[in-house]
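A single protein chain has been omitted; all remaining protein chains appear in their positions.
Let's turn to chain A:
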Amino acid sequence: MAQLVKKDDDRDEEAEYSPFIGIEKGAVLQEARVFNDPQLDSRRCSQVITKLLYLLNQGETFTKVEATEVFFAVTKLFQSRDIGLRRMVYLMIKELSPSADEVIIVTSSLMKDMNSKTDMYRANAIRVLCRITDGTLLTQIERYLKQAIVDKNPVVASAALVSGIHLLQTNPEIVKRWSNEVQEAVQSRAALVQFHALALLHQIRQNDRLAVSKLVTSLTRGTVRSPLAQCLLIRYTSQVIRESGVNNQSGDRPFYDYLEGCLRHKAEMVIFEAARAITELSGVTSRELTPAITVLQLFLSSSKPVLRFAAVRTLNKVAMTHPMAVTNCNIDMESLISDQNRSIATLAITTLLKTGNESSVDRLMKQITNFMSDIADEFKIVVVEAIRSLCLKFPLKYRSLMNFLSNILREEGGFEYKKAIVDSIVILISDIPDAKESGLLHLCEFIEDCEFTYLSTQILHFLGIEGPKTSDPSKYIRYIYNRVILENATVRASAVSTLAKFGAMVDSLKPRIFILLRRCLFDGDDEVRDRATLYLSTLGGDGSVVETDEDVKEFLFGSLDVPLVNLETSLKNYIQEPSEEPFDINSVPKEVKSQPLTEKKAPGKKPTGLSAPPTGPTSTVDAYEKLLSSIPEFSSFGKLFKSSAPVELTEAETEYAVNAVKHIFDSHVVFQYNCTNTIPEILLENVSVVVDASEAAEFSELASKPLRSLPYDSPGQTFVAFEKPEGVPAVGKFSNVLRFISKEVDPSTGEADEDGVEDEYQLEDLEVVSADYVLKVGVSNFKNAWESMGPDCERVDEYGLGPRESLAEAVSTVINLLGLQPCEGTEAVPSNSRSHTCLLSGVFIGNAKVLVRLSFGIDGPKEVAMKLAVRSEDESVSDAIHEIVASG
């Protein structure tokens, strides 16, 4: 410690000693000329490279010219036989990431090093070469790499294997040929070689379930030397367990014994990996959980913060689904509340909140209040979420929890944090009737001093719905009208809408609301004025003829039946092409888009609270529409009703990958075949799909649009269009054959042969099913929508679904069959429930709204029965929905 203090004192003097003080790019580039000296001073050269690397590491960049110059100079250094200098040369080449024509310059030097007697050269040369190489060069060095994988020197073998893992992303077809060598390396006695080989082998085979399962079966019985490899094996084992489907509750789960055995491994990382894997098993039983919880509990009292953190974080997750299993750890958890590491303390508290009983709530709340100010926003959000679920668990405690939430709402915090608090209060208000009035007042006070426009407008919207239903709606008016006086235009406009809602719902307030709305007519912002004028007119405040009460409420409270994203794009298109005709809201597509892959990272995170019904993310539908309307043959088909998700028509990893998208029009169907050619040596020309529609009686082929050429790895599309009876949900099965002319490509020149061969490739069948004629469109309030649709065209019937795996499985099958949008989260079936009601909504071809209420019941031997009630505006549509189920 004394030394440290001294250093601080001498800081200025100290800094002088840094070898890089005053370093400057231009000067170092000048110095790099020593690389060209006929008599190389290897020490000097190393120092210059270190300086160059230092500059790059500090974020300095070289221009293209500078980089090329340095690169060429560095290649001269291969003449030196100094090992140290060579290592620096390798590093430098990797950092410069040379272009393809530059790579050629060093290839031969690196290949020489790859075959050198010095292992250090070999290992490093492999890593450098694989980092900078491209596909063609790779085929030249492939032979050496395969040898290196089974080299007796572990460093060389690891270098080749790790390079293989990276290359698999860019040149999978080459790396896959190394399977045999990699498999041999998995048996290596060197711990890390085994780890790298296992990782590569699994990646090569990851699409082949059976192979992965075999790999796991043999390795879990054999010896795995490295803890890292053991961790990998645990992950692969979990994957096999996950994919082997639902376990039978009575019998033992396959591989569980292996996971449990890993809990007694000597390496902590393996113990933890196994414990975590067990807690994440789907449908894990408490008997299976117990040994994992026991080792995690031991970690809780470790002297190492990393271990405590890992354990408490995992237990925290377990507590969400199996709170009882974690209660044994409560005493250890309590002592972690005062942990130096705030992350650990927060996780401990929130775990206790989930596992604790009603009597401990007040004490815990006090402890939390003490440290809330010390922790980062992201952890505050974790605490808020824990409190929200606690409140729902112990509704009687809502008072102290609501107080806590309103207190922290007043303190400093970022948007996400504030939003989490507001969301929690909104959920409490919705779920606990007693909490409504106090909750609304807390929200009112919050918007008096809220810097986030988004939150203010959301709260105002919510107030407009809930406020009029309270015992004394008038007390909220002041808060709302204050917004009109004090806030920015966006908030003012929302406040005007909220005032109107009070006016529509509470007759006694109407005259006073009119006065306030009239004042808004003089607002500086046109949106605010427009809204005030509109509401005064609809509510009859301007003395005009009042619309019926029903219409007013529908207008003010009804939901927009098109996804906002779609509306936005349609409006943008409308503005871009000026037209005399007014915008027609019916022209907006209603399809809810599928979730993009990026959303996958947040599993189970449902929008809650204010972020009411989920809005579809940006889409491919517009892209499809554009694509189709650009093809003259299809431009007369009218408006695109729906495009299906792509259906794979080939196995993964075949020569030609084809998937199909079904585009449904009112009286046409277009199949879009997306084709990818995965063979570099082949060029396909005149590609088309020959469709046999003999099992689809109502369809007749109209047009086909072949693809002129399909080069390697650049996807293209070919289309086939069919005619079908207008507005009818015709179904059928289509068999497909890919027909093309295949031409060989010279790999060195990239040019295709003159002559090609006609060839065919059998694809899988494509089916058009009833669900293709149904659009997923959600409604925000199902009950309202159901009642306003009325029973006129209702059709009810009962169906026996026969024996089923589980109720949840039956529910999801029917949802998929119908292709409708589940509403209000009713697609989720609580485990162990014996009956379930599921609400669905959507639009049927011909633009007919459909609402469906499914009631499921299960009896003893897993027999599931279902009552299906359909409401729509047209009997034939209701019947059509029943037809889907009856024939499905």
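Definition applied: a contact is a pair of C-beta atoms (placed from the backbone, for glycine too) under 8 Å apart; a residue touches a chain by one contact, two chains touch by 3 or more; residues count from 1.
Following the convention adopted for this analysis, contacts and distances are computed from a predicted model.
This figure omits one chain of the complex; the name its UniProt record holds, of "Coatomer subunit zeta", "Dynein axonemal assembly factor 10", "Sesquipedalian" or "Ubiquinone biosynthesis monooxygenase COQ6, mitochondrial", is "Coatomer subunit zeta". One of A:Val162, A:Leu259 or A:Leu640 touches the chain omitted from the figure, and that residue is A:Val162. Touching the chain that is not shown, out of A:Ser303, A:Ser359, A:Thr749 or A:Asn832: A:Ser303 (per the contact rule at the top).
Across A:Tyr54, A:Phe72 or A:Phe394, the residue that sits in touch with the chain not pictured is A:Tyr54.
Of the candidate positions A:Leu232, A:Met505 or A:Ala752, contact with the unshown chain belongs to A:Leu232.
Residues 3-4, 7, 14, 17-20, 42-43, 46, 49-50, 53-54, 57-59, 61, 81-88, 91, 94, 120, 127, 131, 155, 158-159, 162-163, 165-166, 169, 192, 195-196, 199, 202-203, 206, 227-228, 231-232, 235-236, 239, 268-269, 272-273, 276, 303-307, 309-310, 313, 340-341, 343, 376, 378, 597, 600 of chain A touch the missing chain (whole complex, contact as defined above).
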